[in-house]
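Of the protein chains in this complex, all but one are displayed in their positions.
What follows is chain A.
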Amino acid sequence: MSQTTPLLKVSNLKKTFPVRGGIFGKKVGEITAVDDVTFSVKKGETLGIVGESGCGKSTTGRTVLRLYEPDSGQVEFEGKSLLALGDEEMRRARKDLQMIFQDPFASLNPRQKVAEILEEPLIVHKMGDAKERKAQVQELLRVVGLDKSHAGRYPHQFSGGQRQRIGIARALSTRPKLIVADEPVSALDVSIQSQVLNLMADLQEQFELTYLFISHDLSVVKHISDRVGVMYLGRMVELADRDELYRQPLHPYTQALLSAVPVPDPEVKKERIILQGDVPSPADPPKGCAFHPRCPHVMEICKVERPAFADQGGGHFVACHLMDRS
């Protein structure tokens, strides 16, 4: 693999879900959860993804790992198309591709003890003998800050944050190359959050891990990411180096988002950009720029023409007609 090949390259990814209705469950429409999304991630890099609830972050993450099959587009991992792999090859590839799920409760088998949950991926991928696996499970628990005694418990016996850490430990178990982390710290209090973020940074350094880090917490994303992508209604609307994005957000949605971050200081009053209007439905996205009904800078062209996702220089991508004017 040459220096310039990214570890993960996603091009024009699109994923729709059917909307069913009526007594016969007929397909009556379609939700475009991910709409023409393009980005790449270098080895050892962290790409943060932020955006409105329901904008397609989780679906993007799942489709990249082929937990969902895309409608169209391309996903390349280490220069090879993931979409071309057969079942068996894909199964083997999963050792390198792991996911930390947003909803830990729904993603952990309630009938398995924690030790079994953590050991299972090791068995599936034939890693180590029984003794080594047991040691590995203990090590994983230690790494995510859980007690040895927790190994024999079931998921429902844990608090929300503890369950999230079980999910993180499971994702780490096969020593993957890419981890799609879907809101990995949103269930954690700040002191454990800082432990997990430090942990993820350490593991990244140690194993040259690559992260696709999905979160709605802009402070956390700023802390951990090298680059950040902002999604709105299934589309990527801005993508830039971390410092650049936070210093000079160009898309009006990104600007509103950054202005709404609550500040942990009761005496600081921030000037919030209040967005007007409701979040539109992905089953019936607005024409032109999907953000136009809520955009404080909307122009006529925004209502009819979809803005291109274009590089404004130095890898700062923006999809907004305001860019054409300057």
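Convention: a residue touches a chain if its C-beta (ideal position, glycine included) is under 8 Å from a C-beta of that chain, and two chains touch if they have at least 3 such contacts; residues count from 1.
Note that in this section contacts and distances are computed from a predicted model.
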- Task: Assuming one chain is omitted from the figure, identify its UniProt name from "Peptide/nickel transport system ATP-binding protein", "FtsX-like permease family protein", "Formate dehydrogenase beta subunit" or "Aromatic ring-hydroxylating dioxygenase subunit alpha".
- Result: "Peptide/nickel transport system ATP-binding protein"
- Message: Of the residues A:Val220, A:Ala240 or A:Cys295, I need the one that contacts the missing chain.
- Response: A:Val220
- Hidden partner chain, touching residue among A:Gly86, A:Pro266 or A:Gly313: A:Pro266
- Task: Tell me which residue among A:Leu67, A:Ala93, A:Met127 or A:Ala201 touches the hidden chain in the full complex.
- Result: A:Ala201
- Identify the residues of chain A touching the omitted chain, counting contacts across the whole complex. 17, 19, 21, 29, 50-55, 58, 102-106, 145, 147, 149, 152-153, 157-162, 183, 186-195, 197-198, 201, 216-220, 222-223, 243, 246, 256-258, 260-268, 272, 275, 278-279, 281, 283-284
